[in-house]
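Heads up, one of the protein chains got dropped from this complex, but the rest are sitting where they should.
Up next, chain A:
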């Protein structure tokens, strides 16, 4: 049966308010139990019934009353006065005070506290413990980190993802290349066949113009440098054929000016020295320097009237070609040359020798340049693939940092203007970019003054030595003239004999020096003798004066006995000279091969350290006379 309650409402009556009313309860339906359904059920015995016996609890929430808090300042008003005294009344307060002061306890306390207070006040006056003691001192920045450099990028040929931005295609291999400082799209390059070419990077990889072959150099152009001019189109080039040519790139058909590097100043091409590097400083537009194959650096003046005056001075000191030449950006009078196994620092005023030099390395030095930020730091590359960073103020015997960049020889080196990034190129075409640590490319506090002092000191030392050397030479000349005509012609000695003689002389002098040193040690304190930073002082300690003195003798006599005697005679004088030298700040001991033009056989070689001409008996053609060791470019 269904129990239903139906409630209906008309739609129109929707929404009407309901009015409910009570009515009595009414039974809707009454269903009696049906015993017939009992069979569907089962009696359950026992029945589980849960009972819990706990106290009744109910949940109740409480919210505490909120208390309002406010911050307020208190103005201290006079208080503490006893009840009977009115603080406003001056008389009463004074009276009260006087009464207190009379109290004995008060007096005792005051005495005691007074003593205590006085002690502290005196303490304060004695010393101000909070005084700023170290106000004005700047913390010296200690470079704790050792110098280091890290490779940023290595560009190898043949690696696909490293494509150069532009490839310049000259007609003949390029030997040197320079960007125009005024226009960064223009480059000038010297070719292997002696021509000069210039490129505009906006116009592609082929040269815009080439110089005519007939008027160009006859040998590879080893140096090409832009000049400072209003038009920004002038440059000059130098080559091993002994010429320096000036060009205007707008008209490369002929050079605007030529100069033959003949240091005998006769302008003869035959005597000319081959140029290997060029150096030009925009701040000194009329002067420039050329580094030659023969190891001589020639300083020239462009504005001189006659060609013979163009060559102002020569600096000889290297045994082999000068591969790099650069002026110190901070001290234009000081320049760096790199060649043979050393790097040398020169001062323009001292023409006879360099003022400072590095030790003799085991491999050739191929390139070098000054740092643009620190006056006493320079970089050199070696043919064993090492890049050296030298800090001459800090250490002169060794480079501050020596990095093996690659296994093949490093050929060139360029430093970015900020002084931190250096790029070096190897013989196999790998370019490595290195970033050097900040210690080597940030200017230290006193560095400029210290560097100035160092250069001046070394220049002065060299001048003193030069002066003494000249004196000795004059003395020798006077003595030799007094002795009349010495035997001018000697029997022609075979090269082997000459070589043996050279060897003998050499070792004799070494023994002599060692003995002298041993003696000197026993007589003088050690402090005077050693050279503070010299080159190669370990194995070949020759005094420069002696070397040259013997040279001057050889020039006159070309006799070994005289040479040996000369050495001996110099020895006893050395003691006094040593005292003299002690005045000079640093005793530099270095190798000085006596520079004979040749060992007394070929008279045509004469004065000029020119090339070895076709006389086979000529052993020494240039400064370093022990031929087997030289990187010889002079073989006829």
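Note that in this section a residue touches a chain if its C-beta (ideal position, glycine included) is under 8 Å from a C-beta of that chain, and two chains touch if they have at least 3 such contacts; residues count from 1.
The definition used in the following text is that contacts and distances are computed from a predicted model.
Only one chain is not pictured, and the protein name UniProt records for it, out of "CHP1 protein", "Autophagy-related protein 101", "AP-4 complex subunit epsilon" or "Dynein light chain roadblock", is "Dynein light chain roadblock". Only one residue in the set A:38, A:113, A:152 or A:478 touches the chain that does not appear here, and it is A:113. Contact with the omitted chain, checked across A:5, A:20 or A:130, is made by A:130. Within the set A:100, A:152 or A:166, the residue that contacts the chain not displayed is A:100.
For chain A, the residues in touch with the chain missing from this view are 76-82, 96-97, 100-101, 106-107, 109-111, 113-118, 120-122, 124-125, 130.
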